[in-house]
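Reviewing the structure listed below.
Every protein chain except one is present and positioned as in the full complex.
Order of writing sets the chain letters: A and B. Residues in each chain are counted from 1.
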Amino acid sequence: MDLLKSMKISSSGLRANLKRTEAINSNIANAQTTRTAEGGPYRRKQVVFGSEPARDSFSEVLEGEIDAQAQTVHATEVISDNKPPILKYDPTHPDANKDGYVAMPNINVMVEMADLLTAQRAYEANLKSLKVTKSMAQKALELGR
Amino acid sequence: MAINTVGQMSQTLKGYNVDNWSKSIELGNKMDFRGEFPELSEGSESSMSFGEFLTSSIAKVNGLQQDANVAMEKLASGESKNLHETLLAVERADIAFKQMNQIRLKVIDAYKEIMKMQI
Partner (left out) sequence: MDVNDKTLQALAAATKFREMRQEIITSNIANADVPGYKAKRLDFEKALARALDVDGELTMKVDDTKHFNVGGGGFQNLQPELYEDPNGVVSENGNTVDVQDEMTMQAENKIMYDALVQLMNKKLGLMKYVIGSER
């Protein structure tokens, strides 16, 4: 039971970091997008992580076992940045307003790349954890062989 | 007189010949090899009976098993971090035990062999 729960926790970490990578990729790809469905330039997306106690089944939820246990992680929300867009002077742009300024997304590609590296490291760490847990379970299966 | 060299041996043999066998017994006493094998003459084991010898061996094997058990318990509780020493102790106890078991089987075989003999 304990090892399978560990694997569930690791996989939740993988999933959360994957969501974070998706958001970062979206930011990088849309760094120059001035036109979106909601109107206005693209807004930088950010993922917020939250913890939740690792639950095996609904019965555990009913028992209310919460305190200080192993926690799974969730990408709880994807929020859009509220910072104002950068105004760039470019009168020839089709989306320029009457003063000749274009509203560009407030995305710094360098920052996004750094975040991408962080997400990748976290993903690898979770993957390594998963492999270790799997190896421990396999070793236990060999008992008595 | 202990015989340590070939020269000493040939000197001793000079005085004797094959026909005089009673003299040969003297020769046997003269040839003293005990200096070469001290444990045969001094060891307290040679004065132990076979039963005592067996019991002490079994006690030694059991002692090794106990040592291995203690080492494993210390490793499990984190008291000792000596992985190689623990594994070594376990291996020694293992080998000693299996050796004793093989001896036991051999003794049983020998006994059966003897019992098969027609009088």
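Definition applied: a contact is a pair of C-beta atoms (placed from the backbone, for glycine too) under 8 Å apart; a residue touches a chain by one contact, two chains touch by 3 or more.
These figures come from a predicted structure and were not determined experimentally.
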Check: shown chains touched by the absent chain are A, B
Among B:9, B:58 or B:76, contact with the omitted chain is made only by B:76
Touching the unshown chain, chain B contributes residues 65, 69-70, 72-79, 83, 86-87, 90, 94, 97-98, 101, 105, 108-109
Absent-chain interface residues of chain A come out as 2-3, 5-6, 9-10, 12-13, 16, 49-51, 54, 68-73, 118, 121-122, 125-126, 128-129, 132-133, 135-136, 139-140, 142-145
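We take it that only the chains that are shown with their structure count from here on.
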Taking each chain's mean CA coordinate, chain A and chain B are separated, in whole Å, by 71
